[in-house]
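Yeah, one chain of the complex is gone here, protein chain that is, but the others are all in their spots.
Every chain is named by a letter (A, B and C) in the order it is written, and numbering of its residues begins at 1.
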Amino acid sequence: MGSTGETLRNLLTLAWLLPLIGFLVEIYALCWTHRLSKAPAYLAVGCIAAGFVCSFTALMTWGVQTDWVVFQSTHHDEHHEGDHHGEQHHADEHDAETAHVAEPAKTDEHHKHAEKAVASAPADALAATHADHAAEHGDGHSEEHAAKPTVFAGTFYNLGSFGPLKISLDWYIDSLTLVMFTMVTFIATCIHIFAMGYMQDELTEDYVDHEVHLANHEHFHRPGRFYRFFSFLSLFCFSMLGLVLAGNIFQVFIFWELVGVCSYLLIGFYVERKSASTAANKAFIMNRVGDFGFLIGLMIIWTSLGTFQFFDSVDAEGHTSQVGLFHLIRGTTGEMQLSADGQQVLLQNEVGELLTAGENLRSIPYWLLVTAGLGIFAGCIGKSAQFPLQTWLPDAMEGPTPVSALVHSATMVAAGVYLAGRFYPVFTPEVLLVIAYIGCITLFLAATIAVVATDIKKVLAYSTISQLGYMMLGIGVGGWGAGLFHLVTHAFFKSLLFLCSGSVIAGCHHEQDMRKMGGLWKKMPITAATMLVGVIAIAGLAIPGSQAVLGETFAFSGFHSKDAIVATALAYTKLNAVHGLLFLAPLVTAGITAFYMFRLWFMTFAGAPQDEHVYDHAHENPAVMTGPLLVLSLLAATCAIGGESGPLYKLLALSEAVPAGASTAPSSPVTIVLPTHGQVHAVHATAGKFALLAAGLGTLVAYLLYCRKALNPAEIGRQFSGVYGFLVDKWRFDELYDFLFVKPAHSVGRWCQGFDKVVLDGVLHGASSLVMLVSTWDRWFDERMIDGLVNLVGQVTGQAGRSLRVVQTGHLRQYVMWIAVGVVVLFAALFTALPK
Amino acid sequence: MDTVGLNSYLLVAAMLFVCGVVCMAVKRNGIGILMGVELVLNGANLNLVAFARYTVLGLDGQVMALFVIVLAAAEAAIALAIALNFYNNHLTIDVDRGSELQG
Amino acid sequence: MFSTLLNQILSDSTGQPFGSLQLFGPELTLSAGIVLMLLARLCGIDRRLPTHWIALWMTFIAFSLGVFQFVEFSRSDLGTVEYFSGLMVFDRFSALFRLGLLLFLIFTITLTVISGIPDRDDAPDFYSLLMGASVGMLLMGGANHLLMLFLGVEMSSVPSYAMVGFLKGRKASSEAALKFVVYGAGAAGVMLYGISLIAGLLGTAEFPQIAIQLQTLFAGESAALSNPAIRLLMLGILMLLVGFAFKLSVVPFHFWTPDVFQGASAEVGGFLSVASKSAAFVLLVRTVLAFVTPASSADLGQIYLTLGLGIGVIAAITATFGNLAAYSQTNMKRLLAYSTIAHSGYMLMAIAALIVLRAGLEPGSTGYDDRCARAVEGLLYYLAVYFFMNLGAFAITALIRNETFSEEIEDYAGLGFQAPILAIGMGMCLFSLVGLPPLGGFVGKLFIFAAVYDSGFVHPLMWGILAIGGLNTVFSLFYYIRVMKTMYLQERPATARALRVPAWSYSGAFVLILTLPLLLPLGTAVQLVSGVAKRAAMSLFAGL
Partner (left out) sequence: MVSPELLLTAVVFLPTLWALFTAFFEPKATEAIRYFGLFGTALTFVLTLIVLWQFNPELDVKETHAGYQMWFQMPWVPDWNVNYSMGVDGISLPLVVLTGLISFLAMLASWSIEKHVKGYVILFLLLETGMLGVFLALDFFLFYIFWEVMLLPMYFLIGIWGGPRREYAAIKFFLYTLAGGVLMLIAMLMLYFNSGRSFDLITLAEIGQGNIAEYVFSPTFQIAAFILLFIGFAIKLPAFPFHTWLPDAHVEAPTPISMILAGVLLKMGGYGILRIAFPICPYGAQYCAYGIVALGVFSIIYGAFAALAQTDFKRLVAYSSVSHMGYVLLGMGVWKISENADDAVYYWQMGVSAAMFQMIAHGISSAGMFFMVGVLYDRVHHRDLNKFGGIAGLMPQYTGIAAVLFFAGLGLPGLCGFIGEVFTVLSAWQYDHMLAIIAAGGVILTAGYILWTIQRVYFGPSYKGPHAEAIVPANSRELLVGYVLLAFAILFGVCPNLLFYEMNPTIERFVHQVDAGYDKALEQLQAAPPEGVETTWIP
């Protein structure tokens, strides 16, 4: 793989493992020596900051290695560019993995296969794309970078191997990995620094938890747990980075669970609070429900494809020993190969040839692939809190605010989207449709709840769910780049928003209810300003017409990424008119988003103070907290600069494994056509206008309601009390799940318990009492039955023989009698048994 | 059935045997039971002697009968001693009174 | 003529190196011992020299003679020696039995000495009866004639009746003795009647002749029940078996057992349960082999097969009955009595297997003798184990009785930590009775079950019997473990008498000597005993 690969691996591994080392030191050394100092925090910040440096260096190294391909295609017009990236990437990726094989003729071969693939592709709907695709390959554009791999992968070590089946810990580095690494480490660094201020009050031997009321009406006292907070954060960073670095889906699952448990630990950081530990449990168990699906997906992949690896592993001689998942399903061109009846997906190797097993072609049933995709996506649903598993995320706000910022908005919950993106090549169009609809439902549902939420963190939590829905929708409608683009921008502005809310909460002495705030901008100007940046970013506001002046639309990051999603959705809806909802919902929700975000800002910072007590004690926070806010607001504003022609998008798009529009819709009941880059671009401007309009409307309504008080929101709530209550109750999902799952599970548990006690043990006890019964019966038989029998015989004998007095029984005589009876009975038995 | 043959002896012996068994079973008196035992043994003895006379068993049968008589005597001695002992403890020879051991 | 007879008795006129009296040495020694003891009391010597020393020494001499005979005989190539003009037979089988029985006698006498059950006045009587019964059992072990069979049974029974009633002044004891004697006498009468029928029908009473006579009797005739001779024969055999069933306490002839064991002292109980059962089993093997021979015609073989299966079923019933009935017992001796019944059932399975194999296998087929011999070997091994485990259980019951004056199980509470040696010994015996490895009981049971399984190839019913046998193992666990539970898991009541039986006392040493063989060699170094048992068993078949 060459030295670049090793350099990247080493840098990222270092970035990955540093937090783990930090965790171990914090939990096992500093907890004893530095419980009350900030040393654990310094260590954690040091580790994660060093990780950021490593990640950034790696990004630069990768850029140098790839000759900054990201920035080179700006001469092309945009239409071309979009398509081009997809194609180019394939060539690159393909070359990357086989670079060390160093076959000069390979590219040609590759093209040949590509053409063959096109010829055999059954889906006519995409024929145009294919032709386009093939032509692109022929035009030589991609060849200038042919020798510059953009994907690097390899194996750390083996977890277990069973004959030809191998499970290992791998690494897989492409631009997506690098962007994620840089983003995660950067945001994490900011949040760590912020947390040093936020968690300050834990630096004590006697921390009073005002949320916990003891039986004697006192508050709960305990030693501070500053060090523990940072150790958990470090552990989380390790897990999250591991998830991103993972080179196979099984490894993703491993870290998937680990981030889950870190989230559990951090949500339940205040273990004394019942609500916190319950929320932690809920988060973990809801995630496990998703993981159940994930596991099914894993089983199918493992059994049908025999590998978990994303990439092709190479043996010592340089031959491919195991074709990776992506090539197995998509070959080199990004196309699936279907059998004639469309029921089987044929497996391909690293040069696009069909694989054989004996005389048959190796294949996986189409429905299984769909199921696998749905299974994996179920994991994403759980992790990213999508409908119907969205209920855990709002509760997860029980954790300290930096946790919400890092884990429950910027990184972990986005891992679901990341995985959906990473695993995109394995998804069939049906799966994508499901993803799109799930995203669509989620984004609307969460946004509606956010409208009525009054807890500042809960609003942000619902907004997170909603935004994650956008990302899912983007991926589902074929906008791979758009979805992940939104992931990154969202990470910045949402972590900013959460930190701002944290700043507010800290400034207001742990008051989270927005109804008690208001007018805080005077007290906390920096927080207010930075939060406004975040709100504008998430609302997707832009300055109309600025494109004409600046060459591109002037807007903060959220506009660009949401625009990309909405545009893709529009293009998709145009191609698949049945699914019009997929465009309408995000459009409407864009407006709602703007509404509730500005509602939040207005309620908090604008207007008159609602609660004097809160207001009087509110204060701006020290620099250690506001500093990160400023840095993040800068990035939230600018990270997406250039939109889809900007560096970030292009960097991401370089990792797109499947060309936009490439898919096959076989004989399944749903026929889906995915838009190409060109088709998306064609509607981009229209979509952008719609989206901006919606956002503007939302902002306006919010302004009128909450700033100008043109209408009384409470009055509206009363008028629509049914809907209002329904939304306040979060669409009553918790009650539903409690009724459908939790209670039945406990009942079944009790039944099992009862079955053990009543039936199984009952059988045993019954058997033993039966034995006892027989035993006493034996005794009774001895005493009575024989007596009776003997009496009878004795009477008969007596009457037949001589006249005896009334026979009185006695044991001994009965015993003796039994000798005679025994002989007679046995003789009779013998006579019946013996051959006549 | 003019002549007295083997079967006649056997029949008598069988009757003795049955009488003995019935006696053992219905008598309450310990001594009575022992008499029943003697009847049984003597029934068998009669068999043996008869067989000795009528079949190839020959002298063997008679010798056996002799031994049995001796044994019966020994057995009777022991049995009487035990009966006496029983009487000492229970002040009766009614075997039905001995039902302390059961279950 | 008289001189010829004398000559025959004293020397080897039968052309064999062992004279009749020489072979009869141990019995004679025991008899001499009886005479000596009675004389000693007559002369008043027993006031200075305790009678048990005479008993012990004479038994020891008899044992030494037995060892000598065993070794001598093993060296010679002789398979079987008939003596006393064919009334008795001597082979490795009887030699081994004789050794075992005499050793057992030594143990029993030692036990009585330690537990002091016969007082000084009664000692000569008691030991006379004990040794007299032993002589009878020795006769059973070597019987080669129906008369000797009957004599042996009676000679072993009659002194036993007296021994059961030896606890003077106890109602229970006298009642038990009376029951025993009446029941025993009745059974003996039935048995004798059966013997008379068989002897009369076949015209012979010598074991080796029986099979031959059967052949001639049924030559050319159908050996089905329609043949009156067969009916008579069957009736005879059945009555004969009734006698055995009484001795072995097989259901439904077991009724005396619990009463007698409870009424008698534990020492006598131990003696009865082991010695008298072993002798009866040994005799039963001989009888079975006399009747069931490879030469039996096909029809007769079929009848024997049915008989064998019937015995198997009865064995299964006996085992089950014994185990179930033992559940609700509260008296240790009574519990052990039911356990004895159950174990008779197990051992009877070996006899059933022997009959089934002998009658059902094609004579001359590969391993014909070997497979039959293994059934006998299993039985012998089991008897050897039974020797130690059952005597051990009775002995410990006696020793505990001496300490606590109780034989009720509930009074054993907490003994485990007060008298560990007794409790551990009891545990080994009882768990061996259950059949748990690494104790001898397991190996014995395994050998018997193996034989039963093997006979299942002849008739699958035997597999069913095996299954019941296996099930019984589980059943039996309950009541044995109840004793252990009381000893270990329950606290000793504060009011109860404390007791100390240290390991280095006579009792402790005796218990150790008695129970350790269960572990080693019987439980683990199996080959030692099983090899001997196998050679003894083979000697029964070599001559046939």
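A few comments on the model shown:
FYI, a contact is a pair of C-beta atoms (placed from the backbone, for glycine too) under 8 Å apart; a residue touches a chain by one contact, two chains touch by 3 or more.
Not measured: the values here are computed from a predicted model.
For the omitted chain, the shown partners it touches in the full complex are A, C.
Touching the missing chain, out of C:Tyr488, C:Phe510 or C:Phe541, is residue C:Tyr488. When the missing chain is restored to the complex, the residue among A:Gly318, A:Pro622, A:Gly749 or A:Gly766 that touches it is A:Gly749. If you put the hidden chain back, the residue from A:Phe220, A:Tyr703 or A:Phe733 that touches it is A:Phe220.
With the whole complex as reference, residues 27, 157-165, 167, 209, 212, 214-215, 220, 222, 253-255, 257-258, 261, 264, 268, 271-274, 277-278, 280-281, 284-285, 288-289, 291-292, 295-296, 298-300, 302-303, 306, 357-358, 360, 745-746, 748-753, 756, 760-761, 764 of subunit A touch the missing chain. Remark: the residues of subunit C touching the chain excluded from display are 366-367, 370-371, 377, 417, 427, 431, 434, 436-438, 442, 446-447, 449-450, 453-454, 457, 466-467, 470-471, 473-474, 477-478, 481, 485, 488-489, 526-527, 530-531, 534.
In the analysis below, only the chains that are shown with their structure count from here on.
In whole angstrom, the spacing between the mean C-alpha positions of subunit A and subunit C is 77. Measuring from the averaged C-alpha position of subunit B to that of subunit C gives a distance of 26 Å. Shared contact sites, meaning residues of subunit A that touch two or more other chains, fall at 779, 782, 811-812, 816, 819-820. Subunit B has residues 21, 24, 33, 95, 98-99, 102-103 in contact with two or more other chains.
For subunit B in complex with subunit C, the touching residues are 13, 17, 20-21, 24, 30, 33-34, 36-37, 40-41, 43-45, 47-48, 50-51, 55-58, 60-61, 63-64, 67-68, 71, 74-75, 78-79, 81-83, 85-86, 88-90, 95, 98-103. Considering their complex, residues 178-179, 182-183, 186-187, 190, 224-226, 231, 234-235, 238-239, 242, 245-246, 252-253, 255-256, 259, 299, 302-303, 306-307, 309-310, 321, 324-328, 475, 478 of subunit C touch subunit A. Residues 21-22, 24-28, 33, 94-99, 102-103 of subunit B touch subunit A in their complex.
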